[in-house]
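The full complex has more chains than appear here; those shown keep their coordinates.
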Amino acid sequence: MLRIGMLTSGGDCQALNAAMRGVVKGVFSKRDDVEIYGFQEGYKGLIYSNFKMLTSRDFSGILTVGGTILGTSRQPFKLMRVPDKDGIDKVEAMKHTYHKLNLDCLVVLGGNGTHKTANLLREEGLNVITLPKTIDNDLWGTDMTFGFQSAVDIATDTIDRIHTTATSHSRVFIVEVMGHKVGWVTLHAGIAGGADIILLPEIPYDIDVVVDAINKRAKAGKNFTIIAVAEGAISKSDAKLSKKELKAKMAKKTYPSVAYEIAEKIQKRTNQEVRITVPGHTQRGGSPCPYDRVLSTRLGAAAANLILKKEFGYMVGIKNGNIVKVPLGEVAGKLKYVEPDSDIIQEAKMTGISFGDK
Amino acid sequence: MLRIGMLTSGGDCQALNAAMRGVVKGVFSKRDDVEIYGFQEGYKGLIYSNFKMLTSRDFSGILTVGGTILGTSRQPFKLMRVPDKDGIDKVEAMKHTYHKLNLDCLVVLGGNGTHKTANLLREEGLNVITLPKTIDNDLWGTDMTFGFQSAVDIATDTIDRIHTTATSHSRVFIVEVMGHKVGWVTLHAGIAGGADIILLPEIPYDIDVVVDAINKRAKAGKNFTIIAVAEGAISKSDAKLSKKELKAKMAKKTYPSVAYEIAEKIQKRTNQEVRITVPGHTQRGGSPCPYDRVLSTRLGAAAANLILKKEFGYMVGIKNGNIVKVPLGEVAGKLKYVEPDSDIIQEAKMTGISFGDK
């Protein structure tokens, strides 16, 4: 008998179900004696031994369904070693559940925080396989995460819709795209949506440069400007602050989000009306795009292959078009950033996009 | 020679171009000696005699294009009779432009405010034909305005996307839909998106009833609730305030919008996490949906017919599936509200939707 535990952790995104379907179809293609334990709402289900027994039928028809049939929740890594209010050590509880159920392995789908915990469990002796789930595409060790392209599609659709209004009214429009630490979604959606200015966490902006770019467009007879802003976009001056200073400054701010701060600065200095749109959680929702369905199906099938070969301790990723296994110890705790001098940034600049950095 | 002035006024929406294409194709189907004067950015173009001469070619290929090729702007009706800072009386200026160009008529596309001004120009002796443009569907005298169904489609898409996240996380989600005075878009998108609670300006809500509905769902094992809220949703207690009292109260508020106020109340009383999504301007943007393209094409063609027959002073609308002409004097200044005891509300309630009113 092959006993597989499975859980999805962190913010939900598209193709979680598709990836799990890939894993389950994959193992059942070679063996019949498989039991699937679906832990509910992320690591919480593993901690409190809250699970459902699932059959291959449960994974049929979910290729195109958004969200996760297991539910998910956010559990900050830094709390994993902190005992619960009822005194339970969470890591020990997870190990206990794993061993009590006599699991052969645990399949974990998640992003950066999830991978830190998964690696911890591996260090504690559990057989872990992970799949790179995040719209942010910021996981180290894989060229691409599933959820990313679907999020780009939705953010681009938002910019497209704003475009028709922008051409009709003479205004500056800011679209705030998800991404606190990395700007991949903003970068791709910005290019795809024809944004005039793109502001990323990795490239601190100078408001003077942003204002110049808007004025230059106005002079060229273009009566509107569209700015794609990542949630974590930061000004050059703020980027120079220490973490502590920045935190203190942020605590005083009354803006709902960074777009509002930038909007205020622009409005003051250009005298143009500024409008803000925040697609927010919609970027995580709905049916995965075909790209993500193919990617997640491939990753899931490859994970099944590792399980059948009893090779554990890896994240399954994609590199140069090929599925690869990456040791969890190498993945955990690292982020994949947009490089300010990378080719794609240079190419974007050649098409006239300003990143507010010079 | 037939000289037609044309302008689009107020917030942009889908199918403005489609409607103008209908008018222009319509008049050219019967006459060749037509001149089209396209006034730029709404009434402003008429006031300051800022226009472009357009040919039928300019209206080719714009059926599916969002926004308006003429540009638009908001000009509050109450300022129309107030002289400009340069001393120009705006109404006189518009009449002057009209007569100077020797126009036979003026085609005006707009919503409620636009119609008040259009009616004023009619009273001043201009030949005016209007077309009912607004996503709000709140114009009196027509069953349907163009833009509405497209906006419903986008708002519904937002709720659909939120749904997949809602089923994965245990939370309350609020989607704030456009509509300050009327709730048509919220009502339709709410039903179409399967919202559990719908809050409209026309049906003041009792927060106790809203909280009860959420708790009832939780008890029935449904771990999430989706609430569609119109921008102008109002509580029963606020609805009892005088206009002045309400204004004073609003002035003190620090919420970016009504959804944030409702979110705070719910969070306090249910201890559930609440998330807010505001599709905002995207609801006005992008290509019109097929329904709006057919409606606006029909209305445009019918407007052309009135122009050719020299019948002026009407809004072209649709009643019971038939195109009708409605005297502008009857339309101006009236709004079409959702009736709290109408059939559609009763039917929605039968499917378990709460409107927070009992």
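The first chain written gets the first letter, and so on, giving A and B; residue counts start at 1 in each chain.
Everything below uses one rule, namely that a contact is a pair of C-beta atoms (placed from the backbone, for glycine too) under 8 Å apart; a residue touches a chain by one contact, two chains touch by 3 or more.
Every value quoted in this text rests on a predicted model; they were computed, and no experiment measured them.
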- Since all chains share one sequence and 2 are shown, how many copies form the whole assembly? 4
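The rule we apply is simple: only the chains that are shown with their structure count from here on.
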- Note on the structure: Taking each chain's centre as the mean of its CA atoms, subunit A sits from subunit B at a distance in Å of 35
- Task: Could you please specify the touching residues of subunit B with respect to subunit A in the complex?
- Result: 8, 12, 14, 16, 41, 65-68, 71-73, 154, 157-158, 160-165, 167-170, 173, 223, 254, 256, 275-282, 284-287
